[in-house]
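Removed from the display is one protein chain of the complex; every other protein chain stays in position.
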Amino acid sequence: MSILSVEDIGKTFGGLKALISVSFSVKQGEIYGIIGPNGSGKTTLINCITGFIRPDTGKVYFRGTNIRGWPAHKIARAGIARTFQVMRPYYSLPAYKNLIIPLWSPRARTIGGWRGGGRHGDRDTVAVDILEEIGFERDSRVPYKMASTLPTGYLKRLELARCIALRPEIIFCDEVFSGLSASEVAGLMPLIEKLKMEGITLIMVEHRLKELFKVADRIMALQFGEKIAEGHYREVIADARVKEAYLGSEEV
Amino acid sequence: MLYVAGPRALLIAGLLLLPLILEMAPYWKRVVNIMCVYGLLAISFDFLANVVGLVCLGGAMFIGVGSYMTAIFNVYLHLPIYMAIPLAGLSGALISTLLLLPCLSLRGVYFAIVTLMYPLLFTRIIEALNILGGTNGITGLDSFPNPYLENYVIIVLLLVFLFGLRRLMDEDIGLVLRGVKDNDQSVRASGVNVTHMKALAVFIASFIGCLGGAYLAHLYMWTGLSLFALDFSIIPIAAATIGGGGYMMGALIGTFILVPLSEFLRFFGTFRIVIYCLILTGFIVFKSEGIMTYLSRKYSQFERWAKI
Partner (left out) sequence: MDILVYGIINSVTLSLLSLGFTLVYSISRLPNFAHGALYITTGYFIWLFLNSLGLGYPLAVMLGIAPAGLIGALMYRLVLIRIRGMEISEIIATYAIGLAIIEGLRWGGLRGTTFTLPSFASGFRDILGVNVDDQRLLVVGVGFSVFALLYLFVRLTRNGLALRGIAQDERAAMMLGIDSDRMAVVSFAIGSSLAGLSAALILPLGNIVVEAGYNVLLFSIAVSVIGGLGSWAGAIIASFVIGFAQILTEKFLSSHFQMVIALLAIIITLLIKPSGILGRQKELEERV
């Protein structure tokens, strides 16, 4: 059954129609990919669904509740997390401290199992545990290193860890593979598998199609703010409109 | 361990001994009292601006509201001083937070604009409507039962809030507040209501300021329009900028420099404000990190030096 159902989302900025009547629905536990050339509205779509921008039209149903118009923090508390394309971790803090804020938020407190806000020390332990789960080796003290000293691959994982700390049901991944080498991306794959096994739904906006097609169950393609294709990746890349969007059409 | 506790003990001991040392000079004792009030304002400004990211251009608003509230409790409602001051602090904080609430969900510049306006508006309203004593102010506030109380209450308050705020910043909630300043989008995405956090910060800062104002009113045994004076707005900003932002301690150092300086400059009348402003601008443009940050940076540079 669908955990997220988006109907007719539209957003116009002044003269620019960023999103035109986009609709799709995502099943629980699947990995749903969103692709499209630059400027097709992918990040705007994420912002609209997660409450950072108000859509002009449309509805967003999360487990049957219309969450459109909710402020961002309320949607996060409901269980939808997102990464940011431009990461800004707290560089002057150790890696695990970066997770304190999501762990402090009401959702993590109630779902995480301790009520009334855990004590200082509890959160630190949980933070280090989460980091270890996603591959920060505890023995090399990686979780305790300053965020400013970590390479990009680790920072991307830290961004995902920030989402995981929220114990979400859906994670919107905004170009998590960007800026990573092939081996770093390969390093992220186990984490993605693991999240899927835990039942978390992943909606991944990506430019790196090869890697995305390895994990995604279904793909949606956007161009100029409109949905132009949806389905298994083979169908999508065979679609003439998608080919034209990425490669251009032949001039005869 | 000593090098951490040392400076703090020095500060605490120094401040506590100051009234005794100045026993022979009542004028300077009064200066110390007022300096501590400014100190409270400076750390409240520093907290709001450098920890949470809200620039409060109207510290005078807290002093004024606090002093008028305590006058209401003490003179109109006949409550004793030890009840009036805390109540003034709380009610003042509540009023201030409510008044500032509309601009908390907006960009920082709106907060600056609104805090700039309120002290100026309060004076004009009180004057125009001739309420709360009008231009004469409210007289007849109780003074402190004994001089030791008068001197030490404010010093203790200052120390409590200084170390209290530092402690708060180390707590997880302090991290959240700092996150609001650094990257509020990320904080929102983590499920935290940023507007609530800002309101909490404003409440704390205004509580500190209003307590200072209430104390001042009882020190003078009077409250009036001059408790909304510009000095109360500009000196904390100058102190925090000169002393170095973000650590509270820097703001205090700035106050300890500026307030005695202003006493020496009393001769110049309102020209001293010009001097503060020029110094402030100079620091902002050239040495915006402030004295404290500069010193701590130099200290960490030299900390691990080994003699060859």
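Letters A and B name the chains as they come in the text, with residue numbers starting at 1 for each one.
The working rule: a residue touches a chain if its C-beta (ideal position, glycine included) is under 8 Å from a C-beta of that chain, and two chains touch if they have at least 3 such contacts.
Since the model is a prediction, treat every value here as computed from it, not as a measurement.
Within the whole complex, the absent chain has one touching residue among B:49, B:72, B:154 or B:292, and that is B:49.
From the set B:16, B:31, B:79 or B:116, the residue in touch with the chain omitted from the display is B:116, counting the whole complex. Of the listed positions A:47, A:105 or A:223, the one in contact with the omitted chain in the full complex is A:47.
Check B:14, B:80 or B:102 against the missing chain and you find that the one touching it is B:102.
For chain B, the residues in touch with the chain missing from this view are 49-50, 53, 55, 57, 102-103, 105-110, 112-114, 116-117, 120-121, 124-125, 128-129, 184-185, 230, 234, 237-238, 241, 268-271, 273-274, 276-278, 280-281, 284-285, 288.
Criterion: only the chains that are shown with their structure count from here on.
Each chain gets one centre point, the mean of its Cα atoms, and the points for chain A and chain B are 42 Å apart. Of all residues in chain A, those touching chain B in their complex are 50, 52, 71-74, 76-77, 81-82, 84, 88, 90, 93, 97, 100-108, 120, 123, 162-163, 165-166. For chain B in complex with chain A, the touching residues are 171-173, 175-176, 178-179, 182-183, 185-194.
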